[in-house]
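Every protein chain except one is present and positioned as in the full complex.
Now for chain A:
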Amino acid sequence: MDTTVANTGTEGKSWGGGKEPLKSSYGKMMMWFFIVSDALTFSGFLAAYGFSRFKFMGSWPIADEVFTHVPFFHGNYPMIYVAFMTFVLIMSSVTMVLAVDAGHHMKKSKVTWYMFLTIIGGLIFVGSQAWEWGTFIKGEYGAVQTKGGNILQFVDSDGKRVAVSEMAISVEDERVRHLRKNGLWFVEEGPLPVYTVQEVYNGLVAHPNVHIRTQDLNEEGEKTILSREESLTKLKREGTLVVHGANLEVNEYGASLFADFFFFITGFHGFHVFSGVVINIIIFFNVILGTYERRGSYEMVEKVGLYWHFVDLVWVFVFTFFYLV
């Protein structure tokens, strides 16, 4: 005898069950719900970025001056590489939707081919992002951090950036890195910066055409450049640390929060792309093995496709708020 009630006697009536008002399968609907919640997570991050940006409205780094590199090319090309990344991701979204379409027509070889292209697109994107991170972490010109945590950069009289290594004048320095063996055994110190603030100051004195550029934005939305005297006194009085590149503690491009949010948001997005690629690979092998052919439906391709498009959708917003606005 059945231990559960299979029939309620209400079949065919309004509340008898078996109705599908949304005309969508369980799996697809759950993917949509996941996407809604994940979208809220990302908007939380981006809104937090907006909060910090509003907070430092008058001194936020200008993205065009931060992301100017293109692999294999020297020179100043703002936006070009990130536009390429955006295009790669949109393109892989297109191959994904073509795979879904081929799945609806039960064309196995086409689905396989389009899934393969989607995976390649995803890998190119993740690789580009890794390269972008590498460039950002390495930095380019270097800068000096003040006691208040602000960044002082160096420009020549034409407003072109001057690297710290170009101007600093080395002096014999008795400051030795503190190690456990030559000091307190329970305290450690990281590697010392290549240049000390004193060396940078000597360099500034010796190069009469170099000025300090602060983070503050002027009326035209450009960074303020100090006069010679102001530059010298500011560096003398406030400089504490020479920084190169960006990490979670310091950022030669400006507010350290900018670097923190950059790593956090693009990192979280990159993690999504990476997991999307892994899921795509699993589905790709299932397609090759004929799992969905036997099942009679390629709906799994459609579900993973929804996730993949969502990753693209998030990138559209990250692109706008990190690189454009």
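As a convention for this text, a contact is a pair of C-beta atoms (placed from the backbone, for glycine too) under 8 Å apart; a residue touches a chain by one contact, two chains touch by 3 or more; residues count from 1.
In the analysis below, contacts and distances are computed from a predicted model.
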item	value
Hidden subunit of the complex - UniProt protein name among "Fumarate reductase/succinate dehydrogenase flavoprotein subunit", "Transporter", "Cytochrome C oxidase subunit IV" or "Glutathione transport system permease protein GsiC"	"Cytochrome C oxidase subunit IV"
Sole contact to the chain not displayed, among A:F116, A:W133, A:F264 or A:Y323	A:Y323
Touching residue (missing chain; options A:F54, A:F72 or A:F186)	A:F54
Missing-chain contacts mapped onto chain A	21-24, 29, 32, 35-36, 39-40, 43-44, 47-48, 50-58, 64, 78-80, 83, 86-87, 90-91, 93-94, 96-98, 100-101, 104, 106, 146-148, 150, 221, 238, 297, 302, 305-306, 309-310, 312-313, 316-317, 319-320, 323-325
